[in-house]
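Note that this complex is displayed minus one protein chain, with the remaining chains in position.
Note that the chains take the letters A and B in the order they are written out, and that residue 1 is the start of every chain.
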Amino acid sequence: MLQYTIRRFISVIPVMFIVSVIVFLLVHLTPGNPAYLILGEDSSQESIKQLEQQLGLDKPIVVQFFDWIKNILTGDLGQSIYSSEPVTQVIFDRFGPTFSLMLLSLIFILVISIPIAIFVVAMRKTILDPIFLTISLLGVSIPEFWFAILLVLAFGVTFPIFPVAGYAPIAEGVFSWLYYLILPAFVLAAVEVGLIARMLRDGMLESINQDYTRTVRAKGVRESTVLMKHVFANALIPTTTVVGTAVAGLLGGTVIIETLFTIPGIGQLLIDSIYRRDYPVIQGVVLIISAIYVLINLLVDLLYAFLDPRIRYD
Amino acid sequence: MFKKKRNILALSLLLLISLATTTASLWLPLSPAYIDPSQRLLSPSETYWFGTDDFGRDLFGRTIVAARVSLLVGVVVSLVSTVLGTIVGLVSGYYKKADFILMRIIDGMLAFPALLLALSLVAALGGSITNIIIALTFAFFPVMTRIVRSAVLQINHLQYIEAAKTTGASDIVILLRYMLPNVLSPIIVQGTFIFAKAILAEAALSFLGVGVNPSIPTWGNMLQESQIYVTIAPWFSIFPGIAIVITVLTLNILGDGIRDAFDPHSTNRKKKRFLRRRNQDVTLNGGS
Partner (left out) sequence: MLEVNDLKVHLDTDSGIVKAVDGVSFTVEAGKTIGIVGESGSGKSVLAMSLTQLNPQPPAFYPQGEILFEGKNVLKRTKKDLRKIRGNDIAMIFQDPMSSLNPVFNIGDQIKEAIRTHDKKMSRQDVEKKVIELLTDVGIPDPKRRINDYPHQFSGGMRQRVLIAIALACKPKLLIADEPTTALDVTIQAQILELMKDIQKKYGTAIIIITHDLGVVANIADKILVMYAGRIVEEGSVHDIFYRTSMPYTWSLLRSLPRLDIDESERLLTIKGQPPDLIHPPEGCKFNPRCPFVSPECLKMDPPLTERGSNHRAACILSNEQFEEAKQALIIAERKGVHS
């Protein structure tokens, strides 16, 4: 287990290297001079020169790349062109809402999809199973922003129970924090629920016909215990990896949901920065989100290894 | 039986949508581009089946015409990702040395949530249809590469491949004549799913305002425009959304159907394979 953990940690290094190369290249992919693009067409020669110097664009590209890597490693992601604040500070300020949103969504996903999967598996011989399969297929076919619009329509107009825009930090009280987040977190979760519940169901259905469940039944254990304890424990292990996938969906989804529900998180920062052509911030956000994603996948893999005794005791 | 009917229904629906949107100018009673400020935000009626938008344009016609961009983006992205992913996957699965480098790059690309990668690429390149196709291809082809590679690794040591190698067949022949036909089914299935995902992603990009030029009717653009009118003209938001759902759903049903047709126990087998691979990895990595 220790060796596995170390190996898994080391494997992050090349991945993050490639990630930083891609993020670095983002700016250099832009057609024409980035400084020119940032400042607009009617800017003066001097101000362009100045910005080029500030961004280091006047140096050879290889030098720029190593400067950029060096800066990342020292925690310096550059300066926002829009607000002149350090990028790390800008991102850090926006971190709370995004983290809250994702955490609540993840809780929603697990709380909704696990019971659904168990229920569907318990009812596997009824018409419920094909109905579930069709609904889960429908679930992955609905664009989340459209689903969000429908909910805004339902809750903003027809049943105005929840607010459809805004955010309250948790410091202002857990209740108002939850109150503002429930709807966006639900939308964000809803899209992933179909997928996760489906994966859980497939895993449980596979486990249910394994030899070991027959052994458990032969002991005289009741069917509900067979399902909830033995089948579920086995299905849960491969599902941890699915949670990794769900997090990827959530990270992409926050961009849309934060924009729609005007939540001042990292996703909204990214969209705003794209409109403002604030490249250092765009790079910073993309780099940080990918780093989080890689880190979560690492944790998921370690959790997987920990949950599965075949790996834990190897 | 139920599934077969479902697949046929989905395929017919997809063909109908394609036919309707390509021949739209021949049969649409109202021009989707005709602006009539006196007819702003009308609810659905006999004249305007889906109502009108904020410029008084016919939403039914616009919804039909908007399918062009979605289908175009979907087809091109899924084709290019499939070809690119298949080539890289075949090479990577077959040549060990290339594999090491290629997989590090692919892993790096997979470290971005797909939508985020597409979003930042479009932000860098600018939002034309071509750039969106490029961005989405980069976002989706790495998954295809992974799938093709693992399929190749599965069959690489099988007897008929070994036999072909000993008869002195060239690598190209082995890859194209022996490998490719045997990894084709996961490729086609994944290609269909990429088609669906690309349509969703294009709509999301346009909706966020970083996609296709707002003057071109696309479902994402329509939803973006409709957003501020959602309380007074809900039909403006509802119909383009339904169009996306139907199109993507038909593709997902087809993908599912193709997977079942190729392999009735696909979900189970894939997971077993996955588990086995996982365990192998661990033992190879050397336990205590």
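Simple rule for what comes next: contacts are C-beta pairs under 8 Å (C-beta built on N, C-alpha and C of every residue); 3 or more make two chains touch, one makes a residue touch a chain.
Just so it is clear, the structure is predicted and the values come from calculations on it, not from any experiment.
Under the touch definition stated at the start, the shown chains contacted by the missing one in the entire complex are A.
Across the entire complex, the residue among A:Ser47, A:Gln210 or A:Thr262 in touch with the chain not shown is A:Gln210. Although one chain is not shown, part of chain A still touches it, namely residues 125, 210-222, 230, 233-234, 237, 307-310, 313.
We take it that only the chains that are shown with their structure count from here on.
A straight line joining the Cα centres of chain A and chain B is 20 Å long. If you check the complex, the residues on chain A that touch chain B are 2-4, 7, 14-19, 21-23, 26-27, 29-31, 130, 137-138, 140-146, 149-150, 152-153, 156-157, 202-203, 205-206, 238, 248-249, 251-253, 255-256, 259-260, 270-271, 274-275, 282, 286, 289-290, 293-294, 297, 304-305, 310-311, 314. Partner chain A is touched in their complex by these residues of chain B: 2, 104-105, 107-109, 111-117, 119-121, 123-126, 196, 200, 203-204, 207-210, 223, 226-227, 230-231, 234, 237-238, 240-241, 244-245, 248-249, 251-253, 256, 267-268, 271-272, 274-275, 278-279, 282-283, 285-288.
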